[in-house]
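Missing here: one protein chain of the complex. Every other protein chain is in place.
Order of writing sets the chain letters: A, B and C. Residues in each chain are counted from 1.
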Amino acid sequence: MADQAPSVAMEAVLKPSCDLPEDMPKIRGYDFNQGVDLQAVLKSYLTTGFQASRLGLAIQEINQMIEKRLEPVEPDEGNECDKSGESKSGCTIFLGYTSNLISSGVRESIRYLAEHKMVDVIVTTAGGIEEDLIKCLAHTYLGDFSMPGKDLRQRGINRIGNLLVPNDNYCKFEDWLIPILDQMLLEQNTEGTRWTPSKMIHRLGKEINNTESVYYWAYKNNIPVFSPALTDGSLGDMIYFHSFKNPGLILDIVEDIRKLNSQAVFAKRTGMIILGGGLVKHHISNANLMRNGADYAVFVNTGQEFDGSDSGARPDEAVSWGKIRTDAKPVKVYADASLVFPLIVAETFALHTDKLTAGKKTD
Amino acid sequence: MADQAPSVAMEAVLKPSCDLPEDMPKIRGYDFNQGVDLQAVLKSYLTTGFQASRLGLAIQEINQMIEKRLEPVEPDEGNECDKSGESKSGCTIFLGYTSNLISSGVRESIRYLAEHKMVDVIVTTAGGIEEDLIKCLAHTYLGDFSMPGKDLRQRGINRIGNLLVPNDNYCKFEDWLIPILDQMLLEQNTEGTRWTPSKMIHRLGKEINNTESVYYWAYKNNIPVFSPALTDGSLGDMIYFHSFKNPGLILDIVEDIRKLNSQAVFAKRTGMIILGGGLVKHHISNANLMRNGADYAVFVNTGQEFDGSDSGARPDEAVSWGKIRTDAKPVKVYADASLVFPLIVAETFALHTDKLTAGKKTD
Amino acid sequence: MADQAPSVAMEAVLKPSCDLPEDMPKIRGYDFNQGVDLQAVLKSYLTTGFQASRLGLAIQEINQMIEKRLEPVEPDEGNECDKSGESKSGCTIFLGYTSNLISSGVRESIRYLAEHKMVDVIVTTAGGIEEDLIKCLAHTYLGDFSMPGKDLRQRGINRIGNLLVPNDNYCKFEDWLIPILDQMLLEQNTEGTRWTPSKMIHRLGKEINNTESVYYWAYKNNIPVFSPALTDGSLGDMIYFHSFKNPGLILDIVEDIRKLNSQAVFAKRTGMIILGGGLVKHHISNANLMRNGADYAVFVNTGQEFDGSDSGARPDEAVSWGKIRTDAKPVKVYADASLVFPLIVAETFALHTDKLTAGKKTD
Partner (left out) sequence: MADQAPSVAMEAVLKPSCDLPEDMPKIRGYDFNQGVDLQAVLKSYLTTGFQASRLGLAIQEINQMIEKRLEPVEPDEGNECDKSGESKSGCTIFLGYTSNLISSGVRESIRYLAEHKMVDVIVTTAGGIEEDLIKCLAHTYLGDFSMPGKDLRQRGINRIGNLLVPNDNYCKFEDWLIPILDQMLLEQNTEGTRWTPSKMIHRLGKEINNTESVYYWAYKNNIPVFSPALTDGSLGDMIYFHSFKNPGLILDIVEDIRKLNSQAVFAKRTGMIILGGGLVKHHISNANLMRNGADYAVFVNTGQEFDGSDSGARPDEAVSWGKIRTDAKPVKVYADASLVFPLIVAETFALHTDKLTAGKKTD
């Protein structure tokens, strides 16, 4: 009697399984007996599982965006975005990222994309603008997450995660920015310029005139950059100070929302690459609702869905809103973008530099 | 020889300890043999450890804000915020929250704070505005995180975490909003009104005229509400549509940053209560840099510092920037705010309703 | 032409929605105008959304376990667990928790459950055993997460999150434990006792003889406690030291796995309440596979599924393995258990103390 394991247990544990489809990928990681071949290591990620597989899928998804982008498209009549006469691409790529990534060395990957006009629309936060400009004026350093805030404040050192930014950098930024704000106000008052965040960013990119800057290249390559809450950062501090000395500057966010939405509405196809959450994730996704959803999407962030935040929502939540097409295959990689975005660029845009830059005037 | 454990191990494991200070709190949780007394359970959280202790500290920190707030303050000459002649409070409380909390039932806690003018300044995102207004028009429902996006989109149901919002709600919102936008544009063109996000929110609060609305009460109680990226949501969709039919509306974000910063600069003391990350966390913190730091701060969010995001940064990072005073005792509670904010309100503002509302005209 | 918003945008944004079922819960939070009634606040959580709703569902799920548990069941012949002649319960409740919760004040909630025999089987880690016993010898204190490790080590203070445990506590534990190990070895050698972790824990509960101890009550109430890696902690340190002075003790884990699985196999129904991840989550779930799945399940933890860990897996992953029944409605609450478990106990077991303890000999 007791010499037999309980049948309920045997049956539950040894339940037979149905066959899986034959073409289902088998899990297998990289075999280092083949030598150290990093490209092959990354290629093996697709069958490694968990977020490694997600990274592999993200690379595939972006390479799809690029492939579609390279398809020629006829200029479309009546398209607001197309007044320049430039031929549209087969896939308009929206790139979004949070401020911290510009503070980090991910900035150089983003600058590369802007420099070679590999993306079409950029959305970031105020810090995502100013930190790029400030880096043209002074350095950001590597510190540690555990450095005490009180000591740092007393020394005038600002911490961003494990990065350190001397406060003098912001003083230099003020010196640089205030005359530009004076000039912008003058143009508003004399030429009737109606400033918006995207126009201001375009101007700042021109003024910084530095090939290390993302926004210099966005200016050169006419990549619109949207940042509706542009006052939420050091730029806002300076605008605030400036409003006392020289009041009257207006930054209008209505014109920008139309400009951004038009980028989505009149695109043949769209792809979203969004690093981080908050405003940048929502703003790009919402613009893509205007076209009943993006065709391609890659999210890289560390947010989780359980608290109901948009930041942590899975792409499938965006599908319910019509922000991603119901037949799309969006990919979310749960990771700090600093770990994966340079690898993604290496396996996508940078591999296709020749094709992507053919005929571009990016001098 | 082998009958003795290695001395290195014995010494390492059995290292004697120095005495801890006598007044150090001992860990002890609630004893349910005392019966079910939820207030006593929450009181025991301070000595329960981990985030329970953090919740206990957050309640203490907010009660400090309230105590200081109740101290009478002389009206200050030259204070931009004080033109109304209202007596300032001893502690200006900034409340920030992300959109999802308004979609959730946390809205009712926030409405209570606005209704009784228990907070002085509000910062939220576009969704944090519109979802409150929309809830006056139609309901939001409880669903599940795992409901497939494709099915939902086909049925016109939008998912926010485990909440469901029928898309008809947004249609109703359009019907309600468009005439207001017409009127706003008219006033801009005829009366020279210079609209900002905070002025628009004030107007929407007036128009909704519904005691269930947070922004109705913010309007009634003259609580300024800031949302610089007000176009980043359904409001932006409607403004976009409206820009075709009736173009020309301008929403200026410069005036608002001055107004927000002034709230911090001219306050006697300030306290920050910030639920969630992204823009709302940064915007309030940055305003408090203008006064060399908030005196009190409570953050409730699920962000982590490891990715260098401002959302996940510990309060001590804000100290390095001068956004929180170096002698403050800021508290971060790592939790979904839906779990803890109603409890926090219960143990802070709601306990002091009588004192906080004495002499307020909140009819 | 341009006076009409693009139709694709209008149609996507204003897509009509299908009706939701009439009985779908509407989102509404607690109205503090009703006064501070914490029980009503918690009741409102079910319709608050996000993890508040999950907490509400967890409370319902556990109350279901309790209801079924109170249903009388006929003693079953041939049941390994039933040799005592005690009448079985209608729902065998497995409680699991990680070590840190015993270090925290959650211990008092757990002790209450053991004291009143409200749960049937306990699974924890080595630390989950020893920290309870050590607390009978000396205190644990509230510190802070940011206290530097080097300073603490030099002072002989161990940190567990924001808790501090003087190392002297472990010295006291050694003094207490070593004679018991001597005695256990003697019994093994003279009486043929075959020690297992669960038998050792039973003995330690007897020896500690302290009504503040979880394992004292588990001993008194014959609640089996499983901890297969019982050597992974201070207990292991002491067993290691003891093995030099007095070698030969054997702790067998085979007998315990049979004993644990039998608890699941021969239960009428089972419920799992698992706080935290790692071994305790897997061990209870795996035992419930032996009965083709638990009928009820509540997980409280902060793990996420994206890294493929069992700790972070949603309950639905356990369904695929047969560890939870396919028709069960398991609930996961994403939260630090210190924040929610005392509230859960307050709204479940503690509310039903009278019924649950009727006829129990828990003196």
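One rule holds in what follows: a contact is a pair of C-beta atoms (placed from the backbone, for glycine too) under 8 Å apart; a residue touches a chain by one contact, two chains touch by 3 or more.
Just so you know, these numbers come straight off a predicted model, no measurement behind them.
Chemist: For the chain that does not appear here, which of the shown chains does it touch in the whole complex?
Modeler: Within the full complex, the chain not displayed touches A, B, C.
Chemist: Touching the left-out chain: which of C:Q4, C:Q154, C:Q183 or C:T211?
Modeler: In the full complex, the listed residue that touches the missing chain is C:Q154.
Chemist: So which of A:D120, A:D256 or A:D336 would be touching the chain we can't see?
Modeler: A:D336
Chemist: Since one chain has been left out of the picture, which residues of chain C touch it in the full complex?
Modeler: The missing chain touches chain C at positions 98-100, 103-104, 125, 127, 145, 147-150, 152-154, 157-163, 194, 197, 228-233, 236-237, 239-240, 243, 249-254, 256-258, 261, 276-279, 282-283, 286, 289-290, 302-313, 315-322, 324, 326, 336-338.
Chemist: Residues on chain A that touch the omitted chain in the whole complex?
Modeler: So the residues of chain A touching the missing chain come out as 2-5, 9-10, 13-20, 24-33, 35-36, 38-39, 41-42, 44-55, 100, 103-109, 112, 115, 139-143, 146, 155-157, 161-164, 166-168, 170-171, 174, 234, 237, 240-241, 243-245, 316, 334-336, 338-340, 342-343, 345-346, 349-351, 353.
Chemist: Tell me which stretches of chain B touch the chain missing from the display.
Modeler: Touching the chain left out of view, chain B contributes residues 1, 6, 8-9, 11-13, 15, 49-51, 78, 146, 261, 265-266, 289-293, 304, 306-308, 322, 334.
The criterion applied here is as follows: only the chains that are shown with their structure count from here on.
Chemist: Through what angle, to the nearest 5 degrees, does chain A rotate to match chain C on its C-alpha atoms?
Modeler: To bring chain A onto chain C, one rotates by 180 degrees.
Chemist: Counting shared numbers against all numbers at the contact of chain B and chain C, is it over half, same, or under half, different?
Modeler: Counting shared over all numbers used gives more than one half: same.
Chemist: Taking the mean of the C-alpha atoms as each chain's centre, how many Å separate chain A from chain C?
Modeler: 41
Chemist: Could you tell me the distance, in whole angstrom, between the mean C-alpha positions of chain B and chain C?
Modeler: That pair's centroid distance is 33 Å.
Chemist: Can you tell me which residues of chain B touch two or more of the remaining chains?
Modeler: Counting only residues that touch two or more other chains, chain B contributes 100, 103-104, 157, 161-163, 237, 240, 243, 316, 336, 338.
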